[in-house]
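Let's turn to chain A:
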Amino acid sequence: MLNNVIMLVFAMISVALLLNLWRLLRGPSLPDRILALDTMYINSIALIILYGLLMGSPLYFEAALLIAMLGFVSTVAVCKFLLRGDIIE
Partner candidate 1 sequence: MTLLWILLLPLLGSLVPVLTARWSRSACALATAIPPSVALMLLLYHSSTILDGGSIRFFLSWIPLLGLDITIILDGLAFMFGLLILGIGLLIILYARYYLSERDSMPRFYAYLMLFMTAMLGIVLSGNLLQLWLFWELTSISSFLLISFWWHKAEARRGARMALTVTGAGGLALLAAFLLIGQVVGSYDLQQVLASAELIQQHAWYPVILVLFLLGCFTKSAQFPFHFWLPNAMAAPTPVSAYLHSATMVKAGIFLLARFYPALSGTDLWFVLVSVTGLATLLLGAYLALFKHDLKGLLAYSTISHLGLITLLFGMGTDLAAVAGLFHIINHATFKASLFMAAGIIDHETGSRDMRKLNGLWQFMPITATLAMVAAAAMAGVPLLNGFLSKEMFFAETLHQHLLGSLSWVVPVLATVAAVFSVAYSMRFIHDVFFNGQPKGLTKTPHEPPRYMRVPVEVLVALCILVGLFPGYLIGDLLQAASAAVLPGDVPSYSLAIWHGFNLPLFMSALALVGGIVIYVNRKHLFDFQNTLPDVDALNSFERSVKRFAERCGRLYQWLDSGSLQRYMTLTLLSFVILAGLPLTDLVTLWGGREELPIDAVNATGAVMLLIAAFATVLWHRKRVVALLMISVVGLMVSIAFTRFSAPDLALTQLSVEVVTIILLMLALFFLPHKTPKQSESSRVVRDLSIASMVGVIIGSLSYALMTRPFNTISDYFIANAKIGGGGTNVVNVILVDFRGFDTMGEIAVLGIASLGIFKLLTRIPLFKPSSDGEGRPWALERHSLLLSTVSQSLLPLAIMVSIYIFFRGHNLPGGGFIAGLVTAVAIILQYIAQGVDWVKARMNVEYQRVVAVGLMIALLTGVASWLFNRPFLTSWFDYFDIPFLGKIELASAMAFDLGVYVTVVGSTLLILASLGKMTTAHRPVHKETI
Partner candidate 2 sequence: MWHLITAPVLLPMFTALLIMLPPIHYSPNRRRWVSMISSAIQLMLVVLLLMQVQQQGQLHYAIGNWQAPFGIILVADTLSVVLVCLTSFLALGAICYGSAGEDEKGSFFHPLFQFQVMGINGAFLTGDLFNLFVFFEVLLIASYALLIHAGGKNKTKAAVHYVVLNLTGSAIFLISLAVLYGTTGTLNIVDMAQKVAQLPASDLMLVKSGALMLMIVFALKAAVLPLQFWLPATYASASAPVAALFAVMTKIGVYALLRVYTTIFGNEAGELSGIAADWLLPAGLATIALGAIGVMASQDFRKLVANLVLLSVGTLVSLVALQTQQAAAAALYYTVHSTLVTAALFLIADLIANQRGKAADRLVSGRKVVQPVLLGMMFMVGALSVAGLPPLSGFVGKVMLLQSVTDPSSRLWFWALVLVSSLVVIVGLSRAGSTLFWRISGTDTVAETAKPLQVFAVCWLLLASPLLVIFAGPLTELSMQAAAQLYDTKTSVQLILGQEVTP
């Protein structure tokens, strides 16, 4: 049963990722795209956690943690770029 559930959730996340990609491509504005990218980062955390479940291995946890941290930093950086041009001032 669990396997089927995991596959189902996989499908959900995949659809979510595709939706994010659609928004990313569609825009129309830059903030829209950044938002889409940020969401994509978070959704891929879900994806990786699910991989971990599927393989029964906790080895992928750090990747998820890192995406959470780094995705945040990169979103913030892009926003800062659009706001001020200069990220580090």
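Everything that follows uses one rule, which is that a residue touches a chain if its C-beta (ideal position, glycine included) is under 8 Å from a C-beta of that chain, and two chains touch if they have at least 3 such contacts; residues count from 1.
Keep in mind how these were chosen: all candidates are chains of the complex that A comes from, given by their letters.
Everything numeric in this text was worked out from a predicted model, so none of it was measured.
K.L.:
In this complex, work out which of 1 or 2 touches chain A.
P.N.:
Selected candidate: 1.
K.L.:
Per the contact definition, I'd like the list of chain A residues that touch candidate 1 in the complex.
P.N.:
It comes out as residues 10-11, 14, 17-18, 21, 24-25, 27, 30, 33-34, 37, 40-41, 44, 47-48, 51, 59-60, 62-63, 65-67, 69-71, 73-74, 76-78, 80-89.
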